[in-house]
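A single protein chain has been omitted from the complex, and every remaining protein chain is retained in its original position.
Presenting subunit A:
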Amino acid sequence: MANALPSTLLDEALDGKGAAVFSTSPAADGRMILVEDCVETSGAFVVHHLLKRCLSPHSSDVVVFLSFAHPFSHYDRVLRKMGCNLSVQRDNKRLMFLDMLMVERLGRDRGKTSEDVFIALYGEIQKAVEVCLSHEVGQPITVIIDDVSLMEVDANGSSNLVLDFLHYCYSLAAQFGCSLITLNHDDVYSNEDRPGLLLQLEYLADVVIKVEPLATGLATDVHGQLTVSNKGIHDGSGKSRNKVHNFHFRIKDSSVEYFYPGSKT
């Protein structure tokens, strides 16, 4: 493919070397990707990167985006700078955007319990998945959740409910081959001795992407480091994928630069 997307270190860490040439969905074969960030370095750019990759012309993915953090216009602006028009994708039915910030969403104002709200939300996701699968064959579906900690707020702090919801989303992978991408914050759980939600997510995830500041402190040309631990070991193609990658990144206006420590002058 002549005009394939340039493969970045992040893509390579996710799929192994050279896989991005074929530009399959970032979370192929029903994987779950967990992005963990912290206050100093936001992991939003990783989510944007993955979203853009799902919607790239080289893949046929359908994205269900659950936003607890920002309205649609925010993502639209960010992604447009990166060269991806979300409004068009939404009209093409490649993107289904569920804005959870709207109060009337799923009848929250009608005094429903948060469990009912989450059941209804799950129903909407599964319906979208079923619709996608009914009219076109083999369209992989990716569910993106931004972000889990705000979802917990929405669930009145019940992490169990969030986990139940995530379990149901994850179980779609077994049934329909959906993938799941979630963003969560590392440091909001730093006070607990046993961060149940985060741990559970880490057990569940096939790929954990940690976004952290540099251990050595602030730098002008390096904005932080990414640690990608990929434990999807049993994949059909015969690649052994349980690898841990570490590299630095620098966020630019319309793109992000990834490089190995020390390789940039």
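Details
Simple rule for what comes next: contacts are C-beta pairs under 8 Å (C-beta built on N, C-alpha and C of every residue); 3 or more make two chains touch, one makes a residue touch a chain; residues count from 1.
Convention: contacts and distances are computed from a predicted model.
Per the UniProt record, the absent chain's protein name among "Cullin-2", "V-type proton ATPase subunit F", "Vacuolar ATP synthase subunit D" or "Elongator complex protein 5" is "Elongator complex protein 5".
Although one chain is not displayed, subunit A still touches it through residues 119-120, 122-124, 126-127, 130, 160, 163-164, 167-168, 171, 173-175, 194, 196, 199-200, 202-203, 210, 212, 214-215, 225, 227, 229, 231, 233-234, 238, 240, 242-244, 246, 261.
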